[in-house]
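Everything on this sheet refers to the single structure shown next.
The other protein chains are all here in position, but one chain of the complex has been omitted.
The block that comes next holds subunit A.
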Amino acid sequence: MPAATETREAVEKLGQSTYKWGFETDIEMDLAPKGLNEEIIRLISSRKEEPEWMLEWRLAAFRTWQSMEDPKWAKVSYPPIDYQDVHYYAAPRTKPGPKSLDEVDPALLKTYEKLGIPLHEQALLAGVEPAEGERLPVAVDAVFDSVSVATTFRKTLAEAGVIFCPISEAVREHPELVRRYLGTVVPAGDNFFAALNSAVFTDGSFVYVPKGVRCPMELSTYFRINARNTGQFERTLIVVEEGASVSYLEGCTAPMRDENQLHAAVVELVAMDDASIKYSTVQNWYPGDEEGRGGIYNFVTKRGACRGARSKISWTQVETGSAITWKYPSCILQGEGSVGEFYSVAVTNNCQQADTGTKMIHLGRNTRSTIIAKTISAGRSDSTYRGLVRVQPKASGARNFTQCDSLLIGDRCGAHTVPYIECRNMAARVEHEATTSKISEDQLFYCRQRGLSEEDAVGLIVNGFCRDVLKELPMEFAVEAQKLLQISLEGSVG
């Protein structure tokens, strides 16, 4: 049973510490003063050397945000957030464009080493050009607090015609593309956190895959929150033209702190005719300690527009971190025959709260969507699946299948399922099923009888429970996700 062996080894290696990414990097930072006002937005915009239209867009979003209230409908509770007590800009003070590893701030270098990114990749992360002939499968954009510190493989990608760069750079270098697509999937005033993000977003990735190009490697962004009293507001925009395709991975970690930090991201995906986007997330923000102190508030808006016929957007997420998760990656299925997929594993332990799910909006004919959501609750945590399937009158032949399964470990946690089904077309078929149960005594007994410890047995069963989702992840991520599941549930049994 390799999965169990692997997870057991992972846990043994960790010893007592359950969150191995919880260290803090001591590095000289450039911090904007605390607070949020037009001056701060102008400051962010000028630091990013943005054109005037971008600043105006931010200010308009800020004004909209001021008239909005925090959403209250999710099944999460947290004390009111003081939005004026946050630094909206934090960047490590590094020399621009280091030519070799020696020039890169050693603290930054060490951070990547500790985060477990392989050495040669790590060299790349810090902005060093790869040696001739060396080819790696994944291009990485590393976002450290408010800025992107390095993006790898840009040359290789550029040869294929793919643009992969920090969004702040895209605003300067490719304004026509950014202007055409930014805010078209998630409008600036879409919701409270999207408006906040639109006003103050600092970095994130921009991907443009031109017509007919199959992106030669997987793209990845690694988000790291490091500074105190900051929030991270990244913005990702991925545009895939006709017949093109891309697979994109996202990872994230943060130091262990008593304070709560806000992460309010916006991700927009656009897929044209026959285009395909696969977006995978392993979300591992610091979840807070056993008593619920600290941890990241992960309030993000992710949405993809299948604009073209036969386009496809697939979201896969493994959510193990964050004190609170508020996240609904969605698909707007506009193009005829377009396909939306959502595969999710959400694990909560201790005092974590997660309210996550998806929206599938069927607008075009013969659009199809699949939702597979697995929820695991342990400790004193609460986990909610909240999803919407809407079939509009023109979406004849639309098809949806939804399956939500919840697993409860212990009698002090909660698992909830709140699907919304709105169907306005008689030629559509919508199916939804959901189950809630605990780990089967029979399965547990079977594993124990064969010599597995209770913890290993639970890990094995949980991995099996999540298999439908984990198999959708790219290989390396699937292995990491399996380990994460085990670590997240540590101490929840026995």
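Observations on the model:
Heads up, the rule we're going with is that a contact is a pair of C-beta atoms (placed from the backbone, for glycine too) under 8 Å apart; a residue touches a chain by one contact, two chains touch by 3 or more; residues count from 1.
What we mean here is this: contacts and distances are computed from a predicted model.
Set against the options "Glutamyl-tRNA(Gln) amidotransferase subunit A", "Transport permease protein", "ATP-binding cassette domain-containing protein" or "Fe-S cluster assembly protein SufD", the UniProt name belonging to the omitted chain is "Fe-S cluster assembly protein SufD". Only one of A:Trp53, A:Tyr78 or A:Tyr420 touches the absent chain when the whole complex is considered: A:Tyr420.
Interface note: of A:Pro71, A:Gly212 or A:Pro393, the residue touching the hidden chain in the full complex is A:Pro393.
One of A:Arg180, A:Arg214, A:Arg412 or A:Arg448 touches the chain omitted from the figure, and that residue is A:Arg412.
Interface residues of subunit A facing the missing partner chain: 73, 391, 393, 406, 408-438.
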